[in-house]
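First up is the structure itself, then whatever we jot down about it.
Then we have chain A:
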Amino acid sequence: MLENKTTKVSGSIYNRDKFLNNIAEKLGRNRKYKNVIRPTLKYSCHWEVMADFTQDQLKDELIKFTKETLGMQTLCIKKAQLAETLRTLCAHYCAKADVHGNTLFSADKRLLAMLNPQDLVNAKHSVHIWDASAGYKANIKFAEQANVGVVFAEYALAESGTVVLYNSALQGRAISLLPEASIFIVLKSSLLPRMTQATRILNEKIKTGERIPSCINFISGPSSTADIELIKVVGAHGPIYATYVIIDDM
Partner candidate 1 sequence: MQKVNLFVTCLCDTVKADVAKKTVQLLEQLNCEIIFPEKQGCCGQPAINSGYIESSKPAMKTLIKAFEINNYPIVTPAGSCAASIKNYPKYFASEPKWAARAQQIANRLFELTQFIVNELGIDNVGARLAGRAVYHPSCSLIRKLGVREEPLCLLANVQGLEMLAIENQETCCGFGGTFSIKMGEISSAMVKEKVQHISKVEPDFLICADVSCLMNIGGRISRENKPVKVMHIVDVLLSR
Partner candidate 2 sequence: MSMKTSSKNFQERIDVQMQNDVMLHTVAHAQGLMFENRQIAADKLGNWEQWREMGKDIRDHVLENLDYYLQQLSDNVKKNGGHVFFAQTAIEATDYIEKIIKEKKAKKIVKAKSMVTEEIGLNQMILRNGWQVVETDLGEYILQCDDYNAPSHIVVPALHKSRAQIREIFKDKAGYTGTDNPEEMTRFVREHLRHDFLEADIGITGCNFAVAESGSISLVTNEGNARLSTTLPKVHIAVMGMERIVPTFEELDIVISLLCRSAVGQALTGYITALTGPREDDNCDGPEEFHLVIVDNGRSDILGTKFQDILRCIRCAACINTCPAYRHIGGQAYGSIYPGPIGAVLSPLLGGYDDFKELPYACTLCKACHDVCPVKIPLSDLLLKHREKMADQKITPLAERAAVTVFNYVNARPILWNTSVKIGARIATGLIKKGKLPINIGPIKEWTNTRDLPNPDGESFRTWFKNRK
């Protein structure tokens, strides 16, 4: 529920008028308080990227990009195969924790509607589901211990191999951040060509006055760095491994 999302702490602004008056003065005019129309962009080349692609073409493009450029895998499966696929993936990612593996699941309803994470539990593998009501400490502790985090992505962008995550009470920020491996579930019907479409959707939400989620992440593969001699190392502070799973819902 949207209404519940507003926060109690009220915000504040300091020193604004002096600061902005000075800017207006330097620009040689009076303060502008309204009626600034942002110009329409001169070109539409950003809309032209993969404009006429079908969902299947977008899927192929995404798979190709993640494989060739990000060095990671993207699977495309039927909904019925999800439990089995995750079982395999989790086992793979937990293999290094040779004693016992942990997977942390988002509680996103769309994800839980597709499978029951408890089905993945076995002697060597435990499962936790994000539970905001348990508070920061408990959830972060799970996230710290988990080998794998499974989250549900709103969209995926074919051009850049990106998944778009919205945080919510059900899907905390840490799930795709603290565990060594991330698994992102995304619907084939939610594949988009590029950031242009994803930001348009946000723009529309904002126009209606809706507060967008406090943390939106455009994630392209596992974390990485090239700060040492510009040599790319996959796995920096964030996850070291990532897999995208596209659910063929069409």
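One rule holds for everything that comes next: contacts are C-beta pairs under 8 Å (C-beta built on N, C-alpha and C of every residue); 3 or more make two chains touch, one makes a residue touch a chain; residues count from 1.
Here is how the candidates were picked: all candidates are chains of the complex that A comes from, given by their letters.
Everything numeric here is computed off the predicted structure, so don't read it as measured data.
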Touch-positive candidate for chain A in this complex, from 1 or 2: 2
Chain A to candidate 2 touching residues, read off their complex: 4-16, 18-24, 26-28, 31-34, 36, 38-39, 41-43, 45-46, 48-49, 65, 69, 132-136, 139-140, 144, 157, 159-162, 167-169, 172-174, 177, 194-196, 199-200, 202-203, 206, 211-231, 233, 235-239
